[in-house]
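The excerpt is restricted to a subset of chains, each kept in its original location.
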Amino acid sequence: MNGIPVDGTPSPLVALRGVSFGYEDGPLVLEGLDFEVCGGRALALLGRNGSGKTTLMRLLGGGLRPRSGRVELAGRPVSYDRAGLTRLRTTVQLVVQDPDDQLFAASVAQDVSFGPLNLGLPEEEVRARVDEALAALDITGVGDRPTHLLSYGQRKRAAIAGAVAMRPRVLVLDEPTAGLDPEGQERLLATLEALRGGGTTVVMATHDVDLALRWADDVALLTPGGVRTGTAGEVLARTDALAEAGLRLPWGVAVAAALRSRGAAPAGGVAPRTAEELARWAAEGGPSAAPAG
Amino acid sequence: MLSIDAAAHSSRWRRRHPVDKAVLGLGLTLLAVVLPPWPGAALVLVAALALLLGPARVPAGRLWRAYRVPLGFCVTGAVTLLVRVGGPDLVGLAPDGAVRAGELLLRSSAASLGVLVFAFTTPMSDLLPRLVRAGVPAAVVDVAVVTYRMAFLLLDAVRQVRQAQAARLGHTTRAAAWRSLGGLGATAFVRAFDRAGRLQSGLAGRGYDGTLRVLVPPTRVSGGFVGGSLALLVAIAVLGTALEGPLS
Amino acid sequence: MHIAEGFLPPAHAIAWVAASAPFVVHGVRQLTREVREHPESTLLLGASGAFMFVLSALKLPSVTGSCSHPTGSGLGAVLFRPPVVAVLGTVTLLFQALLLAHGGLTTLGANVFSMAVVGPWAGYGVYRLARGLGARLEVAVFCAAFVADLSTYCVTSVQLALAFPDPVSGFLGALGKFGSIFAVTQIPLAVSEGLLTVLVVRLLLQS
């Protein structure tokens, strides 16, 4: 997936080409990185704390400017003037991990209206977008509440709504499930699925390999040596690469591999992605009886 | 803010008692103000620069970035001394204006460097708790400690919120910029007091009763360092006074 | 803008310390009493100080195009009362002098007088006056911030003019010079600070 797309392949929505970045006089955090976000794919970004995940996401969203290399939007280099940044920011929206870093207006609806107002849209259109974003995140009921009186899960949704109201083609989320309880995580994943159904491409940074296996089409593994990208099934089966990134194998992959190595399950096939799938898989000795999805 | 503070923590003189560095740095500042600017302040300036770049090993780039802040003010202020107002032609060049402006510039920049000798080597964490022993009321020191810690948290929060605002085009138009700024100010307020409340319950378990007692590292005032500093200060004072006549 | 380190002659530096001292000592007494009566207020006062510090670090979009920062003393005075602001402002100025090389230790007395004493008291006085005359909260807050900001810079000009009288026209001529450099360019910034303060207070009232 690295490098220049072969002729005929549609350009990725947004891409980093040989990007290096470091903060102020500090050392490089990312060096010569190639990275692509392709339309319609669910992409999970994995790596240990300090591996540069957040930096990469900020580069995608135009919050940071590469020291060298370039960021491309639909195949063309991003220009960092006002018009160029506006184009990038209406395509890519980043939601940071801590919702409190993103909410600053008096009420949820006001906060969500911030982006559309800055786009210079007429008031009616702004209202429509706010309603739509609140509905998409299932927080219509708390639209007029002050943000600091909401629960953590609600604040998280409000922060995402603020980005969604910009109608980005790519939504980049930093650890969106962190701090949520399992039910909250499930609800959020369902919301993201609905957004994807509406045509938004979703990129998510996470530490949770099981979540990545279950949710993502593609996985990008950020290691000191660079980024390793591939389908979730491919990347998350590479013990060595995962170890290099400070991660373990997902449960499903580990168990499937153990069963296969003992001949208790046939080689190949998709690793089970949820505990239920794995239970069926283990009971029935392989993927045959476990239809994907 | 972060630059001087961060440098102070990794300074070569970090382990020295703040009094050591106060005698040297603030002593130099005092001399810069008291001695005749030429050659007194010039001597202070050279001595302070030598100390900062030499034994204290402050990187030159960092020092320059901190130093150009006061320098900007000094230059603006000194320029006004070049001009005189009133008299027959209302505005004109002031007699001796260049000399007075130069002297002011010299005094002010030398004094700034003296304080930087202290600031670049003494972290607030070593200084604040010791202010109680210097006679500052404990309640004020406690408030200053919380202000210091929380200022960093708030500055970080404000930086994050600014980035989030930029991502949603918060700096594209004048109206947007004002909306952003108002949001930042209000967020800082809400976050500060929310944090105070949470800190209150976070500290309760360790026996917080309104006083923030902490233990400072057991460092001693070094007789040798203070003596050496005083000797340097005396030498500069003597030299500055003695050379004043011949050099002017 | 704070008067830089070493800018004032020794006699002036000492005189301004003497002028500020009673206000700061009064503030310290009030603060100490407050903390004794309500131990939990240490954290709230620290939060207030941090808020004022961060507020004064925000970059104002200025009409003149130069980059400038609010003083925060008007809003601080309305929210936390002038005596407390005298102490918090002194702490803030000390931090700025040591951590940012902004202002100075030898000029601390002069800067405290303009920024932590006159500004807050003038702003607070105008706020009370405006409220007493029946002005809306937002109008009163705007006036407080505007007056606090502007009076701070007027005092700074006076301090500089006293220290550096014009060779021909003396104090008044110097006041004109420093006044036009600092205070006059400061009027648009005072308006900006007033607007910002209104925005902040409005948001705080809504939430």
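When the chains are written out, they are named A, B and C in that same order, and each has its own residue count from 1.
Just so we're on the same page, a contact is a pair of C-beta atoms (placed from the backbone, for glycine too) under 8 Å apart; a residue touches a chain by one contact, two chains touch by 3 or more.
These figures come from a predicted structure and were not determined experimentally.
Composition of the entire complex, written as a formula in the shown labels, equals A x2, B x1, C x1.
Here, only the chains that are shown with their structure count from here on.
When C-beta pairs in contact are tallied for each pair of chains, B-C comes out on top. Centre-to-centre separation between subunit A and subunit C, using Cα means, comes to 46 Å. Note: centroid distance subunit B to subunit C, computed from Cα atoms, is 18 Å. Multi-chain contact residues of subunit A (touching two or more other chains): 105-106, 148.
Annotation for subunit B: residues touching 2 or more other chains are 179, 183-184, 186, 190.
Put simply, subunit B touches subunit A in their complex at residues 61, 157, 160-161, 163-170, 172-173, 176, 179, 183-184, 186-187, 190-191, 194. Residues of subunit A that touch subunit C in their complex: 105-107, 110, 146-148. Contacts from subunit C toward subunit B in the complex involve residues 1-7, 9-10, 13, 28, 31-32, 35-36, 38-51, 53-55, 57-58, 60-61, 87-88, 91-92, 94-95, 97-102, 104-106, 160, 164, 166-169, 173-174, 176-178, 181, 195-197, 199-200, 202-204, 207.
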